[in-house]
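The complex appears here minus one protein chain, its other protein chains still in place.
On to subunit A.
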Amino acid sequence: MKKMPKWADVLLIPAINLSLAFLISGLVIWAIGKDPWVAIKTMVQGSFGDSRGLGYTLYYTTNFIFTGLAVAVASHARLFNIGGEGQATVGGLGVALVCLAVPWPHWTLALPAAILGGALFGAAWAAIPAYLQAKRGSHIVITTIMFNFIAAALLGYLLVNVLKEPGNMAAETRSFPPGAHLPTFHEMLAPFGIDFNKNAPANISFLVALLCLIGFYVLIWKTRLGYAIRAFGQSESAAVYAGISPVKITIIAMLISGGLAGLMAINNVMGEAERLILNSVEGAGFIGIAVALMGRNHPVGVFLAALLFGFLYQGGAELALWESIPRELIVVIQGLVILLTGALDNMVRAPLEKLFLSFGKGEA
């Protein structure tokens, strides 16, 4: 046996990492004089215990699925897209412009248009770093992260100077027309006799995200383009030898990546806020990196990791609400999960691999 069994790779290692993260978080909570058991119960109860909590958890999850997939697509081409934050910001602009431009009669018309608007704007924002990487060799990590700042500045300028309603103090657009309102889980499930909490922000975008997960799988593993992306990611020289153009694949992979990040806006801008506000992405672009890392760039993994971070976000809010645990500590807990599952992955992996290999030898 040369490698660890697959189940250990996809299940055991994340499980150990997570347990370690929660163990350390528990110690930190205990150190500030709170009961870690109560804290974890509050988090679980608050994020899965009722339909309101679940609605918030799935709302955050939807965001993270989009940004996680965005990072994953680029990852398959060995491109590290750190610009999900900026692409989602600009995608939000696209969605807002679509929603405000037309007095939409019904969401069934508004949603496809908004999907197009968000994806196009997000892709356009990724196109420039992609071009610079493909043609000029400017490193994609540097350019995408710089474009995050440009996106924030651009949105700030537009909201303050162009899109803001006169007399409104907050920098935000006017509310979208009622026809652009996306059905929430409450409205979607009511016909089936399920009374989902009516204020939870989870909406039909969640289903769009699920479709994207399936589409992602088909694209990467079942199409020529996906094969080209993976081949390019594995070895550029081999891909060139096989007749795959590095320029084309770099740009296409980044366009898809930016488009997926931009799609997030149908959830947070159109589904939740129903207007464009500053800072609407709130780090989801960066969480996407952790989600893709944890999810091993696979749709199932991305979904589970997104759900985990949705739980951390919503559970964290509940902790702050009812346990008076300072928000800095909640960031610490989220950070520990990212640290242990992403950055310190090898800390657990290497010894475990050794362990499995020595067992493997014994069997052989």
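The criterion applied here is as follows: contacts are C-beta pairs under 8 Å (C-beta built on N, C-alpha and C of every residue); 3 or more make two chains touch, one makes a residue touch a chain; residues count from 1.
To be clear about the criterion, contacts and distances are computed from a predicted model.
Visitor: Report the protein name recorded by UniProt for the chain absent from the figure; options are "Spore germination protein", "Carbon starvation protein", "Membrane lipoprotein TmpC" or "Energy-coupling factor transporter transmembrane protein EcfT".
Guide: "Membrane lipoprotein TmpC"
Visitor: With respect to the chain omitted from the figure, which of A:I214, A:V300, A:L321 or A:A350 is a touching residue?
Guide: Residue touching the chain left out of view: A:L321.
Visitor: Among A:K34, A:H76, A:H181 or A:R275, which residue is in touch with the absent chain?
Guide: A:R275
Visitor: Of the residues A:Y56, A:F232 or A:F311, I need the one that contacts the missing chain.
Guide: In the full complex, the listed residue that touches the missing chain is A:Y56.
Visitor: May I ask which residue of A:Y157, A:W221 or A:F359 touches the chain that does not appear here?
Guide: The one listed residue touching the chain not shown is A:Y157.
Visitor: Per the definition of touch given earlier, which of A:I29, A:C212 or A:I330 contacts the omitted chain?
Guide: A:I330
Visitor: Extract the touching residues of subunit A with respect to the undisplayed chain.
Guide: Residues of subunit A in touch with the missing chain: 49-52, 56, 59-60, 152-153, 156-157, 159-160, 166-167, 169-172, 175, 194-195, 199, 201, 268, 272-273, 275, 277-280, 282, 313, 316-317, 320-321, 324, 326-327, 330-331.
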